[in-house]
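With one protein chain held back, the other chains of the complex are shown just where they sit.
Letters A and B name the chains as they come in the text, with residue numbers starting at 1 for each one.
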């Protein structure tokens, strides 16, 4: 980034207190301030950093008044956190590849590419695939035959989207993501061998979905595995065939969602959580890390934890009780002893 | 797919009841029937869908008699489930890449390729590698020097098989699979630093093995990590060096198998299960999801669950008891109180 303090104030709708002409070349945390960098102050407990930071400029709340002279130029804004996020967005945009077709790449003659598309070297766009305006297909990525990639969607290096899948607009797929691999479905012979059930459905990602590095989403046996609008998945998550993840649900790293599960909207699922197949999770459910869900959750907005998972309050009681269990054993030993003496006394 | 009902009946060995000339272009679940699609009915509880589905044709059991007039043409077969699977197979085959060499690809002059092989763009076939007849090496896949890929095996886009490994016939490796990465072996210096133990063995996959997206199988230190015939591994599984997985064993997503473990044949291992190194698991063992195995299992055909894992029945008792633990604490408090009163009374 290469702005003056004044240009930045304009970008975020703020007022400059100090020298608006200073140059800003990057962003930093307040503790790591350095010349030509801009930071932000959001909460009271960080305000004291203002008087020692080497940052050139700092976003502060509208109402903020320094207690003593401070070196940085201030930019007063309504919400420094949101304003800083606009600047992060700016820096991030600058890091993205420009629309061009690097060589060699493979674009099937029947594929249709929108305008301003980036196709990196060694990217593969298959037969009848469609790539929307402004999309970015980084090097070594694969867009299978008949697959559709929405406008302004990013496939970072080494993403694979199998044939016949649909990715919405403004999605971000990180490196190593696999979309549309076969669901894990087999018929067992009487002898215990597995006969493949071919998986001929697909995967549909709606708009504004972000998928973390190494996450795998299997295609449906028939029909679609569906990831609804605004869902955010972290790294190394497993999403099995024929599942549906409701809009704006957020799932942390290394969680595993088994086949034909249906997760509601606005849920938050902790890392390394597992879920058996064919269960429904109500909207706005919160699940703690490392949980194991094996039953439907029908009431929306509840918190669960544990493996097997219980309502959070119940689980916390169990965990607390468990810590007392070794002592409890001693106490019961003691009770038995006392009682046997009493019985002797009474006999 | 593009068949008449009559052609399909022939394919699955069934009898048409209705119009054999109707066109079928795809398959569907009975609940999602639509014109030109074919579905199947397998169990009583779905039979009622027959009278409302829009599907053009439905596979039904030989003995099935509709209770009232139904719109779809019927195809009577011995086992609708298996017959439907033959049709899924047909659709799936149509989705596979045709044998051709897309450009650019890298085929080392010393590599030997069978006939009817698909080599996708940006696929790499290393020095002295061998690829069997009818194999498919999709774009961005890597077959290392000296590696052998069996006939009719599929490496989907972005699969890596390191040097010197062996993959059998009719295997399916999904995108992101890594075969032959170094086992995690180090010598510790007295100071606690790690010196790499170079891993110079390999990985052997026998015939008919399927490996899910993102699963990693490390090469042996010496000798081979071996995945026996018919094994099916789901996505994002870790298989460490020098392990052996017995024939027809099935392992669900995100399980982790530590080094030098030996898993028997026909086992079923649940998702997110972990296993310490150097243990043996008997044939036909069933392990529940999220379990942690740290000991040998010597008796075949037993079920285990939990972390640490216990025999299933024992584990279920423990889990049930655990739910009663907070209440048990209260009860013991009460017992102690009552007993102290009794003692006072008795004293």
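Keep in mind that, in the parts below, contacts are C-beta pairs under 8 Å (C-beta built on N, C-alpha and C of every residue); 3 or more make two chains touch, one makes a residue touch a chain.
A quick note: this is a predicted structure, and the numbers were derived from the prediction, not measured.
Remark: the omitted chain is touched by one listed residue; of A:252, A:275 or A:297 this is A:252.
Touch with the chain omitted from the figure is made, among B:176, B:230 or B:246, by B:176. Here the missing chain is touched by one residue of B:42, B:163, B:262 or B:280, and it is B:163. Touch with the chain that is not drawn comes from one residue among A:36, A:195, A:279 or A:335, which is A:335. Annotation for subunit B: contacts to the undisplayed chain at residues 104, 106, 122, 124, 140, 142, 144, 158, 160, 162-164, 176, 178, 181-182, 184, 186-187, 192-200, 214, 216, 218, 221-223, 236, 238, 240, 254, 256, 258, 272, 274, 276, 292, 307-308, 310, 314, 317-318, 320-322, 324-325, 328, 331-332, 335, 338-339, 342, 345-346.
Even with one chain removed from view, subunit A keeps its contact list with that chain: residues 27-29, 32, 81-82, 85, 88-89, 91-92, 95, 102, 104, 120-122, 138-140, 156-158, 172, 174-176, 210, 212-214, 230, 232, 234-236, 248, 250, 252-254, 266, 271-272, 284, 289-290, 307, 319, 322-323, 325-326, 328-329, 332, 335-336, 339, 342-343, 346.
Here is the rule we use: only the chains that are shown with their structure count from here on.
For the pair subunit A and subunit B, the distance between mean C-alpha positions equals 26 Å.
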